[in-house]
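Presenting subunit A:
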Amino acid sequence: MTEKNWQPRIVAFFCNWCTYTAADLAGVSRLKYAANIRIIRLMCSGRVDPQFIVDAFARGADGVLIGGCHPGDCHYVEGNYKALRRFQMLKRMLDDMGIEEQRLQLEWISASEGDKVRTVVNDMVEKIKPLGPLGIPKKFEAWDKEMAELEEKITSSEPVAAPA
Partner candidate 1 sequence: MRHLGIELTELDDWNCCGATAYMSVDEQEACILAARNLAIAEKTGPQDLLTPCSACYLVLNKTKHNVEDFPKIREGVQRALKAANLSYSGKTAVRHPLDVLFHDVGIEAIKRKVVRPLKGLKVAPYYGCQVVRPYATFDEAWNPTTMDGILAALGAEIVHYPLKTKCCGASLTGTVPEAGLRMSYILLKEAVRRGADVISTICPLCQFNLDAYHDQIMKRWEPARIATVYFTQLMGLAFGLEPKQLGLHRNFVPMKRLPELEKSEIRF
Partner candidate 2 sequence: MSNPSHNGTDEVRIGFYICHCGHNIGAVVDCPAVAEYTSKLPGVVVSRDYKYMCSDPGQELIQQDIHDHKLNRIVVASCSPLLHEHTFRTATERGGLNPFYFQMVNIREHDSWVHTDLIEATAKARALAHAAIRRVRFHKPLETTRVPIHPDVLVVGGGISGIHAALTLGNAGKKVFLVEREPSIGGHMAKFDKTFPTLDCAACILTPKMSAVRSHENVTLWTYSEVVKVEGYVGNYKVTVQRKPRYVIEDLCVGCQECIKSCVYKEPKFSDEFNVGLSKRKPIYIPFPQAVPQVVLIDPERCLQVKTGKCKKTCLEACADRQAIDFNQKEELIEVKVGTIIVATGFKLFDAKRIPQYGYGLYPNVVTSLELERLVTSSGPTAGDIILRDGSKPKTAGFILCVGSRDLKTNRWCSRTCCMHSMKLAQLFKEHTDADVTIFYMDIRAPGKGCEEFYDKSLREGIRFIRGRVAEVTDWALAPEEEGKLVIRVEDTLAGFVRRIPVDMIVLAVGMEPQVDAQEVRRLFNMSCGTEGWFLEKHPKLAPVSTFTDGVFIAGCCQGPKDIPDSIAQAGAAAAEAMALIDRGYIEQEPNTAYIVEEECSGCKSCVVLCPYTAISFDDAKQKAIINEALCKGCGTCVASCPSGSIKQHLFEDEQIFSEIEGVLAYD
Partner candidate 3 sequence: MVEAHMMKIKRTIKYDADRVGGFGREIMSVAGCDQLPSCIQCGTCSGTCPLTIYMDFSPRQVMALVRADFKNEVLRSNTIWLCASCYSCTVECPRQIRITDIMYALKQRAIKEQVYPKHMPIPILAKEFAKMVLSKGRITETLLVMQLFLRANWRAVLSSWRLGLGLITTGRFVIKPERIERQAELDAMLATITNGNGKGKA
């Protein structure tokens, strides 16, 4: 892949009930959006382990998108709030690691918002394009040690979530 026709690679974690269904709806409605996104289905955005995100970046993702139900609409009552909390924590950490904030995005998309899937994906691709490739795997050698430390850090800094 040459620099000229470089396309950002985005890994998406979508919850089964709202956002994954919305992406299905976008398909049924034949909405067209950028092909840069690869969707991984989880039951709930609350299942998104920060390690998944770090791993995605480490394996060459230029962006990670998390999709969940709107606040108050979670199929599992409040999994999306937990996703939000982790997302904010992780964002700070990625910032420390020099990963631009545009590369990690959390969106609430309900089952009926097929069109939102389209706009969110297109916007994200447009935002990431000017940033260029993140290219972590290339720098992997240098990062290797750091990653190991990081994972340890993540594991140890996991907050004890208070009841919501």
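The rule is simple: a contact is a pair of C-beta atoms (placed from the backbone, for glycine too) under 8 Å apart; a residue touches a chain by one contact, two chains touch by 3 or more; residues count from 1.
In picking the candidates, the idea was that all candidates are chains of the complex that A comes from, given by their letters.
Not measured: the values here are computed from a predicted model.
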item: Of 1, 2 or 3, the one touching subunit A somewhere in this complex; value: 2
item: Touching residues (chain side subunit A, partner candidate 2) in the complex; value: 1, 7, 9, 11, 16-18, 20-21, 23-24, 26-28, 30-33, 35, 38-44, 46-52, 55-56, 59-61, 72-73, 75-79, 82, 86, 110-113, 115, 118, 155-156, 158, 160-163
